[in-house]
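The other protein chains are all here in position, but one chain of the complex has been omitted.
Up next, subunit A:
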Amino acid sequence: MPHEDDSGSAGRVATKERIETADTEASAPGLDTLADARHSTDDDHNDLRSLEAGLDRLQTAPERRPSAWRRFTTSVLPPIVFVVALVAAWQLYVVIAEPRPDIVPGPLGVVAAITQAWEAGRLQEAVVTSLERGVFGFLIAVAIGTPLGLLLAEVKPLRRAVGPIISGLQVLPSVAWVPAAIIWFGLTDATVYFVVLMGATPSIVNGLISGVDQVPPQLRRVGTVLGAGRWRLATHVVLPASLPGYVAGLKQGWAFSWRSLMAAEIITTGGAIGFGLGSMLDQSRTLADLAGVLATILVILTIGILIELVFFAPLERRMLRRRGLLVERGR
């Protein structure tokens, strides 16, 4: 790398050349004086370099990430302790008060119900069926919601017309679509997917819209100044900049898919519809098997939490950390 200045007194040559080609070494007259001048500017430059390096060091603090142990004690341990305490209190109540087991089953009864369902193979079937539907339905919602959200975010008249309705749809419980879906699609998987779609899409659309709205205007301006056209501005600047809002929308969209799916599965049983967790819940209810009902609720809850913990939380944390938006807890 050439670091030498064109020594100012020797006359600066105004050219459109790029930095690496700006070189006056060979042709410059008065080599001795020039060499001296260059020597001193070199020194100046080295001075500046070390000065800047020192200031940079002073002004930036190394990023401290909490240790694995600290993260364990601050974010993993507390919920585990709480759940253990809850189960212990429950067991204690069952032991002391001895309620009727068909009205208040103990933790052991619920565990037994889970084991029973597992051994019969019903649990695995239900989990696989529901997860498959949930994930597939969610992906369809993403595929529909993303272009729709982008369109609404960028085309203002369309947004004024459709935006409030999309926001309204977010408030409408998606179970409300079940009767209509049954009439349209009968007791088939299409009914379930339709309800999931109506539940998840508005969240994804709204998340993306708010993400795009929060893109700082100066980033767009810089994109324009750097020479990006409409398309490249969208792909290189607006989309990546709106990612936090989009991911938040996806997360909420997943929650809505999972909820809608359960609601749909509980209501629509029989016909060509497979056996999902909601169906299992409904089955336990008809058998007045409260331990089975609680067991299924626990499974549904656990899957919801697991997906959040394994998929969305790391994705979000990584994205926010890269942008310096994450305030590490436990400091």
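Going forward, a residue touches a chain if its C-beta (ideal position, glycine included) is under 8 Å from a C-beta of that chain, and two chains touch if they have at least 3 such contacts; residues count from 1.
Assume contacts and distances are computed from a predicted model.
Peer 1: Between "ABC transporter ATP-binding protein", "Oxidoreductase", "Cytochrome c oxidase subunit 3" or "Succinate dehydrogenase subunit C", choose the name on the UniProt record of the chain that's been left out.
Peer 2: When "ABC transporter ATP-binding protein", "Oxidoreductase", "Cytochrome c oxidase subunit 3" or "Succinate dehydrogenase subunit C" are compared with UniProt, the left-out chain turns out to be "ABC transporter ATP-binding protein".
Peer 1: Considering the whole complex, which of A:68, A:96 or A:225 touches the chain not shown?
Peer 2: If we include the chain that is not displayed, A:225 is the one touching it.
Peer 1: Out of A:126, A:195 or A:241, point to the residue that touches the absent chain in the complete complex.
Peer 2: Touching the chain that is not displayed is residue A:241.
Peer 1: Could you pull out which residues of subunit A are in touch with the chain that's been left out?
Peer 2: 1, 5-6, 8-9, 12-20, 22, 45, 48-49, 51-53, 55-56, 59-60, 63, 216, 218-219, 221-228, 232, 236-237, 240-241, 243, 319, 322-325
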